[in-house]
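Next up is a structure, given as structure tokens.
All protein chains but one are shown at their positions in the complex.
And now, chain A:
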Amino acid sequence: MDALIASAGPIKPKRQKPVPRKALHKTVDRGPDKEAIDPSTHSILSSTRLPSSFHHSSLPTGSSEAQIRPEASIARIGDKKLRAKVARNDVSVKRAQVERDEVNEWLNAPLAGGAGGIEVDEEEGERTWKVRQDEIVREVGVASAAKKFDLKLEGMGSYKVDYTRNGRHLAIASSRGHVATFDWQAGRLHSEIQLRETVRDIKFLHSEAFYAVAQKKYVFIYDQDGVEIHKLKQHIDVTNLEFLPYHYLLVSIGHAGYIKYHDTSIGTLLTQIPTHLGSPSSFAQNPHSAIIHAGHSNGTMTLWSPNLTTPHVKLLAHRGPVTSIAVDPSEASAGRYVATSGMDGIVKIWDGRMWGKEVRSWLVRNTPTCLSYSGRGMLAVGGKGGVTTYRDLYSDSDKSPSSYLTLPLPGLSASGSQFCPFDDVLAVGHEKGISSLLVPGSGEPNFDSAEADVFETYSRRREREVRGVLEKVRPELITMDTDFLGRVKEVKGGETYAEREARSYRQLGRLERLRADGKADEDQGGPAGVVDGADQDDEAEEGGEEREEKRKKKMRGKGGSMKRYLKKKNKRNVVDESLLAMKAKVAKQRQNEEIKRKVASGEVVRESGALARFG
């Protein structure tokens, strides 16, 4: 018994700092306030750790880096177990960040194929915006040069374009009903259909296997071979389409100004929200928050989610219709910066954290009709006569930015443009077909095969589809603040109804307890408990409103039925004969009483002679 207690040692004394002792083995440091762990004596550690060979300090690059420490504010957490848990989590997040950066630097970057770009000799008078497409084609390799092509499709109306998320496939749709999808890198046509009616927009769904087309009256969904598989009758006169790939929501807006969210994984209409602003002039989604941006003909831009019937944000962006909206998906912005263009010829950049004033605005020569952002934050402004591209837009300069590349389309006006994801290519749709133009340095070179694989095979696509549906994000989680989920709610004053209800009876305050018992005296107004018996009858008849009025100069025993009757009469405010008679009677009575009082007090001496009868 004693041997057991002796060998077990004493219970660790509370709040006593351990004496540092020389360890025989290499120890695992757990911070200054904790005893270091000897791995040889603790075969099972309380928390799993990275092997020491993988520790940041033992990597060739990380020797000089400081040790990762949890955030100082965590020390304020009172609960010991919780504090340790939160601190551990914080450290592991930070460590993951460091390791991620290292993996990116050492493994991913060399594999990516290198970012593109144009280097010019400024002193020689070379400028990037002077570089023409044929010069680029001459300079770059054969494989890259093949990415520059034009499809001449005259007499079909102006074209809209859409790339899949991995940038491998391209869908085009002309306003007169020519629709085609193809693998543009391999040059393989998937489908080509002549719809012979107005087509206003085209969008790929979650993969190249399905695409939605906004036609004259309804929206139709076609499969890879161009076979019509769905007619969405709920979407009427649709002008613009968007697809939210992580939520499986097809969003449309039509001439009537209704934004409709359609769940394509289960085929039901989720919600429809009237904008009350008529036919839209432009439409875009924020790929990082799934917020829908709609531009209207009165110059306003509104931001929508399926969870609100009113816009999250409504701002006057332009004097004149908003012709186009684009959201920057690049690393620097991550969905924060939004570009809009208006019929007034101005392009504006907005910051999603502060909508009060635009970050930058400049006038372009031809009215801009289509905007598009590339993966590295390059903006293409298309209009009559061609497309101009810009970069480095967020420096706080008042000057209009100098263009990066100009891509002239003589005699044509761009009706739709999109940068190819993960490639240095811009597709522009116009009246004579589409043009695929080279914009070196626009694309993100380093893709992630788990998200969007440029070289996706059939089997991997199938796998991605299944996983995608399993991980379908609920539409309720669409919020302006993307960091909202999983954060600790800050307590702001009082508790909610639900919290109050959840508390046990014992935890309630006195008044709440009485209320729960039904014994609470809710009469907060005048002094309670002085209502006399006669008046209680009164109140029972008259209802609760009577309580507010104060009855002054009450004298016990002088009430009587007549007074009560009068009060009641007065309330109704109807003067009739009986009331007048009653009032006269009362007046008489009062007078008599007055005289009696005066006589009694000696103010008046009553005549006692024969003339007394004349008063």
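We adopt the following convention: a contact is a pair of C-beta atoms (placed from the backbone, for glycine too) under 8 Å apart; a residue touches a chain by one contact, two chains touch by 3 or more; residues count from 1.
In this text, contacts and distances are computed from a predicted model.
Of "Large ribosomal subunit protein bL32m", "Translation initiation factor eIF2B subunit beta", "WD40-repeat-containing domain protein" or "DNA-directed RNA polymerase III subunit RPC9", only "WD40-repeat-containing domain protein" is the UniProt protein name of the chain excluded from the display. Among the residues A:E331, A:D576 or A:E593, only A:E331 touches the chain that is left out of the figure. Of the options A:R30, A:K94, A:H288 or A:K583, the residue whose C-beta touches the omitted chain is A:H288.
Although one chain is not drawn, the whole complex shows that of A:A87, A:I193, A:L269 or A:V473 it is A:V473 that touches it. Which of A:A115, A:L269 or A:V364 touches the hidden chain is settled by the complete complex: it is A:A115.
With the whole complex as reference, residues 1-5, 7-8, 10-11, 81, 100, 103-104, 107-108, 111-121, 126, 131, 135-136, 139-141, 143-144, 147, 246, 287-288, 290, 329-331, 334-335, 422-424, 438, 440-441, 443-452, 454-455, 457, 460, 470-474, 477, 482-483, 485-486, 504-506 of chain A touch the missing chain.
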